[in-house]
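Here the complex is missing one protein chain, while the rest keep their positions.
Labels for the chains are A and B, by order of writing; each one numbers its residues from 1.
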Amino acid sequence: YLLFCFSFLIKGSVTIKTLVFPSETSDSYVEMVPLKPLQLKAFTLCMRLATELKGEREVILFAYRTGDYDELNVWRELDGRLSFYLSGDGVFFQVPELGALKTHLCVTWDSSSGAATVFMDGRKSLTKIYKKGHTIRAGGKVLLGQDPDSYLGDYDAKQSFVGEVCDVNMWDSVLPDRTIKDLVSGKRVQRGNVFDWETIQLKISGTVEVIHREL
Amino acid sequence: YLLFCFSFLIKGSVTIKTLVFPSETSDSYVEMVPLKPLQLKAFTLCMRLATELKGEREVILFAYRTGDYDELNVWRELDGRLSFYLSGDGVFFQVPELGALKTHLCVTWDSSSGAATVFMDGRKSLTKIYKKGHTIRAGGKVLLGQDPDSYLGDYDAKQSFVGEVCDVNMWDSVLPDRTIKDLVSGKRVQRGNVFDWETIQLKISGTVEVIHREL
Partner (left out) sequence: YLLFCFSFLIKGSVTIKTLVFPSETSDSYVEMVPLKPLQLKAFTLCMRLATELKGEREVILFAYRTGDYDELNVWRELDGRLSFYLSGDGVFFQVPELGALKTHLCVTWDSSSGAATVFMDGRKSLTKIYKKGHTIRAGGKVLLGQDPDSYLGDYDAKQSFVGEVCDVNMWDSVLPDRTIKDLVSGKRVQRGNVFDWETIQLKISGTVEVIHREL
């Protein structure tokens, strides 16, 4: 079915829709409809998430796939590192483990310099040089919850997301560090121009609960 | 002996009494005298603590026991998870390890929904449903430092608290997330109505040092 909803401002506190993936499945996922094609030479992708999956377990956090390529996949790796892949080998970051506490995670990349960084709760990582000159291709689909090994299929429960995720926003540029710190504290300084969680259209499959939580 | 003391406001910085448990014992503990009976259908319990105990070691963080029941015990589990127990099986949260850095920890629970969460330094966990409809019983005693396996007795050194703890406050309701964030940064927005650390009456047994530290 199709879901279309808004966040509400109540007495200075923000209520936000949150997706709950209650258990490991190979068929529960949420497709996010973008505001523009994902032909990208730079991006900032942010989300808030909590997952108690740990130990030797890969977890897909964001999957954008076109016909033949995993264009942009964000992972929690087997060893707890965060990584992202732009159609090919990935780039890895040794960061604190995801867990029951909600983490505000951002990933940034810029083709012209190849600069790749992650932010957790506003703390920036060191910078890695990755896929300088590359362009992400348009025309695919973006999923939360599953990693499609073919175009919208071949899901593996052992890589699925279990936990809570919300506030998924994406920009076609690298935001300043200061702006990302403002996002962490809930200031809506700049709405995503690729994905804007406040107005986003979600297509839900399988068992995913949509609840509203204080930010 | 009986201790009754206040915190002081000095040039914008707050000095607060802190309990230091310097070593593993089976007889050092602090009883906290509540402002009202602990017959509770909801609560927020907060404290600041640091402990370097780790590895395969349980650590009691808060113990409220009536004659026959562990009414509300908060633990650092063997595997590093945080948990709390309302007379029976507990609820567990995969969170960053406690350590030498002081952590502002809160636990919230609401009987009507069963919603249970923890906060570490203002970061909220995902929500778990636990003991919906339950009521915590009045008439017991609250201890820091030891877990009584019978009414005020049978302490186990291997579960005792070693480290520093202060700013233990408790409310008979679930505070808004925003209020908890304010507490972390030292804003005294709302004093605890079950325990208020600024005016609390403490009964100290064994070797526990009381010092004053900047918050």
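Worth pointing out:
Assume contacts are C-beta pairs under 8 Å (C-beta built on N, C-alpha and C of every residue); 3 or more make two chains touch, one makes a residue touch a chain.
Note that the structure is predicted; figures quoted are calculated from it, not measured.
Note on the undisplayed chain: of the listed residues B:35, B:50 or B:210, the one touching it is B:50. From the options B:121, B:147 or B:172, the residue with contact to the unseen chain in the full assembly is B:121.
Listed residues A:24, A:77 or A:177: the one in touch with the omitted chain is A:177. Seen from chain B, the chain kept out of the figure touches residues 12-13, 50, 52, 54, 96-97, 99-103, 121, 163-164, 213-215.
Residue-level contact of chain A with the missing chain is found at 93-96, 118-120, 123-127, 176-178.
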